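Note that one protein chain of the assembly has been removed; the remaining protein chains are unaltered in position.
Each chain gets a letter, A and B, in the order it is written, and its residues are counted from 1.
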Amino acid sequence: MTFLGMPPFPQAAREALGDTQLRRNLAHATATIRAKRAAVVAEVPEWEELRRAGAAIKDNTLRQLDRHLLRLERSLTDHGVTVHWARDAAEACDVVGRIARSHGVDEVVKVKSMATQEIGLNEALAAQGVTAWETDLAELVVQLGDDLPSHILVPAIHRNRAEIREIFLSKMEGTDPELSDEPAELAAAARRHLRQKFLSARMAVSGANFAVADTGTLVVVESEGNGRMCLTLPEILVSVVGIEKVVPTWADLDVFLQLLPRSSTGERMNPYTSTWSGVTPGDGPQEMHVVLLDNGRTRALADEIGRQALRCIRCSACLNVCPVYERTGGHAYGSVYPGPIGAILNPLLKGVGTDAQTDSLPYASSLCGACFDACPVRIDIPEVLVHLRSQVVDVRRGPRPHAEAVAMKAASWTLARSGRLRIAERVSAVFSRLGRRRLPGGRRAVTRLPWPGSLWTDARDLPAPPAESFRKWWRRDERS
Amino acid sequence: MNARDEILAAARGALAQARSEESEVPGVHRKPVKLPDLVGLFVERVADYGVVVRRCAESEVAGAIAEALADARTVAVPDGFPHPVTGPAPSGPRTADAVVTTVAIGIAETGTVVLDHGPGQGPRVFSLLPDIHVCVVRGDQIVPGVPAAIAGLDPLRAQTWISGPSATSDIELDRVEGVHGPRSLRVVVVDA
């Protein structure tokens, strides 16, 4: 689920921040979607109640996950669907590849799906001689551009219209060289390109937004109609579904089908939602498979604080409101799950202490809390971030602590007794005449410090320490 | 252990202590909603998606359908479609310019029509391939919101929920209408 060879977040972010075009694309796109979401959420007086309901339904389901999965398996089987289980990405890709090869299929069309991105299905199928065509417009842009996704909902959010036009002209066969960069024309070009694929493909691969245990219903929420094409026209349909996507009953969907579109695209309802409960004779694919995917989800489930991340319905509202994401974009997170949810989901699915990139993600946040307010299922992302930071620190504890750990131990020792702090303050007062710059109001400021102080002063002035701490003033003035 | 048993065991083990807890699910949103003008709101919300909506009396349906099909040369008409369709030549769903269908339910708050592909609606491919989709909704099929729709629909039937024409916001998050699904959705609302 993480991109190979990605540097830790701070480094990747530094590069992204230097890309002014990217910054502009992101600022424009996130501002647009934030305004739309705010408007449609404000229309719903019981929004907070809906959020609580969404969170409670997911929590209750996760507590009995094994039961609901068994129920789902039975319902699906009863309706003619073959159910497969996959512990990890390799097992899941293997199942899909085997189904394709057993039917002599060498081309599949794909509905946009986070689960198949997570397991790297396209690459795995390619290795088995099967070509997977992404049919969502943004996924197509990413695939054709040999690029990486940078947003959950709009994987090509980092690209503007001119860049997309260039990609189509150079990579999409038969594109008219007169193509303009008007979004409507670009979308029409993709429509022409993909129509043939839809009509000829024998097999489709999808994910599912929800899987209803008691009816075996899968739900796919989309906008363009590419999903409907894939779910309707081919003979064979394989759906890769994370085990946390299960909801107990059809009635539970009333909560999520209100929460998801308003949070995600900022619409009262997305253009198309398809639901199906197994095979319908004479209508749609006549052979169906569901792959139930773990890939770290049971690991996340075992984390008492972190398990709330499994409520996530992949709406991407947290990305759109995140001031860090807005500036760095998604690639800096090094995963198909970027932004605040990615900063907790990746370490939860993979576990901390295995690689520096994953361990850097819980720190990729100022803990401002905008993500929690936007989350339709009330995932307390800041709480989980802080929790995961403690896991990262604990897993690295050892006989030879690094500089940060030493500094924290020293701070802890100093702050454990007020007498020690008083001495530290007396020492720092020595530097009160440091710095030549004057802040408005006349106080001295330091403009350059050696490392690690340079991490601050490279961009920011720092007020010089006062000659007298508060505590000293109080002793002198007040406690006399 | 095989994958299935291992995943199920892991899910059980992960929650050893918390299994008996139960979070209360608030239900205010499921309380029956009474909207003063259900059909009016539906018409307004469908139109918000840029859809042409025509509200008419039972006696005017055939004319309204013909008007909605004015720019189509061929039309696919599913079995069981209850209204006369005049004008364009009949055709199959893979070749027709347009399709006419009834619906299972209309949702006022979100301006959504839901097809469950029963009589008059055709299999899913009918309402998918033609470029123009004309939907006929009876006033008494309109429910206030999503909860009422979910309660009124049969989950065992394949469903297609449609809210406006096919659209994408994938380019700079600007909404573009008409990608893979029908590029034009036209709705006729029949006052019952």
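Simple rule for what comes next: a contact is a pair of C-beta atoms (placed from the backbone, for glycine too) under 8 Å apart; a residue touches a chain by one contact, two chains touch by 3 or more.
The rule is simple: contacts and distances are computed from a predicted model.
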{"item": "Omitted chain (choose from \"Transmembrane transport protein\", \"L-lactate dehydrogenase complex protein LldE\", \"Hydroxymyristoyl-ACP dehydratase\" or \"TonB-dependent receptor\") - UniProt protein name", "value": "\"L-lactate dehydrogenase complex protein LldE\""}
{"item": "Chains still shown that are in contact with the chain withheld from the display", "value": "A"}
{"item": "Option from A:T77, A:Q286 or A:S469 whose C-beta touches the chain left out", "value": "A:S469"}
{"item": "Options A:H103, A:R417 or A:R436, residue touching the unrepresented chain", "value": "A:R417"}
{"item": "Absent-chain contact - pick from A:A184, A:A302 or A:V386", "value": "A:V386"}
{"item": "Chain not shown, touching residues in subunit A", "value": "9-10, 13-14, 17, 323-324, 327-328, 362-370, 372-373, 386-394, 404-405, 408-409, 411-418, 421, 424-425, 428, 437, 439-441, 445, 447, 452, 455-456, 458-463, 465-466, 468-471, 473-475, 478-479"}
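Here is the rule we go by: only the chains that are shown with their structure count from here on.
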{"item": "In the complex with subunit A, residue positions of subunit B that touch it", "value": "2-4, 6-15, 18-19, 21-30, 45, 48-49, 107, 109-112, 117, 123-125, 128, 145-147, 149-151, 155-174, 176-182"}
{"item": "Touching residues (chain side subunit A, partner subunit B) in the complex", "value": "25, 28-29, 32-33, 46, 49-50, 52-53, 55-57, 59-60, 62-66, 69-70, 79, 85-87, 91, 135-138, 141, 154, 156-157, 160-161, 164, 183-184, 186-188, 190-191, 194-195, 198, 212, 215, 217, 223-226, 228-229, 231-233, 243, 250-251, 253-255, 257-258, 265, 267-277, 280, 282-284, 292, 294, 298-299, 301-302, 304, 307"}
